[in-house]
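Below is one structure, written out as structure tokens, with a few remarks after it.
Only a single protein chain was left out; the remaining protein chains are all shown in position.
Let's turn to subunit A:
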Amino acid sequence: MLSGGDMLIRALRDEGVECVFGYPGGAALHIYDAIFRQKDVKHILVRHEQAAAHAADGYSRATGKVGTLLVTSGPGATNTITGIATAHMDSIPMVVLSAQVVSDKIGEDAFQETDMVGISRPIVKHSFLVSDPSEIPSIIKKAYYIASTGRPGPVVVDIPKDHTDPSRVFEYQYPESVKMRSYVPAGRGHAGQIKKAVQLLLGAKRPVIYSGGGVIQGDSSELLTELAKKLNFPVTNTLMGLGAYPGTDRQFLGMLGMHGTFEANTAMHHADVILAIGARFDDRVTNTPSKFCPHAKIIHVDIDPASISKTVSADVPIVGAVESVLKDMLSLVNSAEQGTDQEAIGDWWAQIDEWRQRHGLYHANRFDTSGERIKPQEVVQVLHEVTKGDAYICSDVGQHQMFAAQYYLFDKPRRWINSGGLGTMGFGLPAAMGVQIADRDACVVCITGEGSIQMCIQELSTLTQYNLPVKIICLNNQALGMVRQWQDMQYDSRYSESLYEDSLPDFEKLMEAYGHVGITVTQRDDLRSKMEECFAMKDRVVFMNVMVDRSEHVYPMLVAPNGSMRDMLLSKTERT
């Protein structure tokens, strides 16, 4: 016989949850006492509930497991909202356990009461309000099932304090399986549609594979790579899909979209067949939807029917999990009597190589390296070399995020961890924390700006408490750089509230205060050696404050409004 609080923690253990990120408070105290009395589920005490959500999110992105957080009612719950919305936009599986005031006080404006189920409703996949302690095991089972299957997403479980009361005990049994009549996630794709798609692919003369976060979520990078190799088709990834196809491979065109490469965007525009897989035709990708890929027949594979034909209509829609659809496609391709049109594909590659020579991000120097100043792009390149391209890169939001996406060539999935859909500044450091918890021996990097890092900087203390040797690389351009870039481009360089007027902290001293190491780099010549020094300190948190060229913009950049995917600014003076 167990109390509600004990059942909750036991259920987490039986679900295989290894760690919970959280922060205690009144309504959660019975649960925290249950945590104290066991050893199976580890608790990580963050410094702000938003960070608990981002850490659970980072943990999930790196491992594919469901991230879990536990917070108290009222302010504890509301502090998680940005983190839940971040996970929701990027379809990250997460379970949020929020304590609630005692059930008979709900609705009375009780101390620390907020309607968590109501406030989180638009940003969750589903939510539960526990109405009796005996429901706890089955609700937990359902919560993890819903969060992790189909299109993944966050699930909130709101638990009134009285339902965790140690004085009331219940028979505990964790359900072995769940079946819900109202929730049946898509499995295999329609065989006829897949056949049609493969015929289109085999007949294509200018194909592009456009893959997204769904391939990473669906753990199907190898299948994707196999299909692309077999067909010899070019591949581009969305910001969320980076690492699904090896970044250093010849067939990889780089990221597409707003800050995608010249070759990826131009190839998309001229393509005759596009295989969109686990990608959702986001507005950062399509530019003007009516001008998107005017010559292409579009095959769209997605587990969520609501993603298909939402902004761009698909010629061959396939609702299904990437893994099974890719397997089915591969077996059809392998058994096809006639292969691809090799001559046409050869011509297509010649054209793409010509684009690469002209403006390619990786093949020509796309930024000026002749001056004294440190270019942010170069910092990412050096980071790539020093970490041998094998680190987890957790990013904040801004120019540094785009430079990292463009210049750190990800060869493996789940190594690039960033907030794409919501674009949440402050995500990077707590996410890195979650990744380091998941893999204590891994090289975990937080790439950030001096703006973003200050949004969750309190977590430096959590890093101390749990010995998490995250390396923080700050591309310090002394500005809200991404905002400033837009102000340069659209507001005649009127820098309204995007500068700090010499108010930045002394980051070295700040790191020292937390027991960490701070390194400042101002000279270009020192960059590599300081970076090596930073990564040689394996057991320490190191903050590298790299003073970069403030005037640098992120290019290419799609021309908006009314542009197509081939309309790009290539530098401050060139456009297509």
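The definition used in the following text is that a residue touches a chain if its C-beta (ideal position, glycine included) is under 8 Å from a C-beta of that chain, and two chains touch if they have at least 3 such contacts; residues count from 1.
Here is the rule we use: contacts and distances are computed from a predicted model.
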Can you tell which of "Carbon-monoxide dehydrogenase large subunit", "Spermidine/putrescine import ATP-binding protein PotA", "Cobalt/nickel transport system permease protein" or "Acetolactate synthase small subunit" UniProt lists for the chain that's not drawn? "Acetolactate synthase small subunit"
Which of A:112, A:288, A:309 or A:458 touches the missing chain? It is A:309
Consider the whole complex, including the chain that is not shown, and state which of A:121, A:250, A:440 or A:572 touches that chain. A:121
Contacts of subunit A with the absent chain, listed as residue ranges: 117-118, 121-122, 125-127, 129, 131, 146, 180-183, 304-306, 309-310
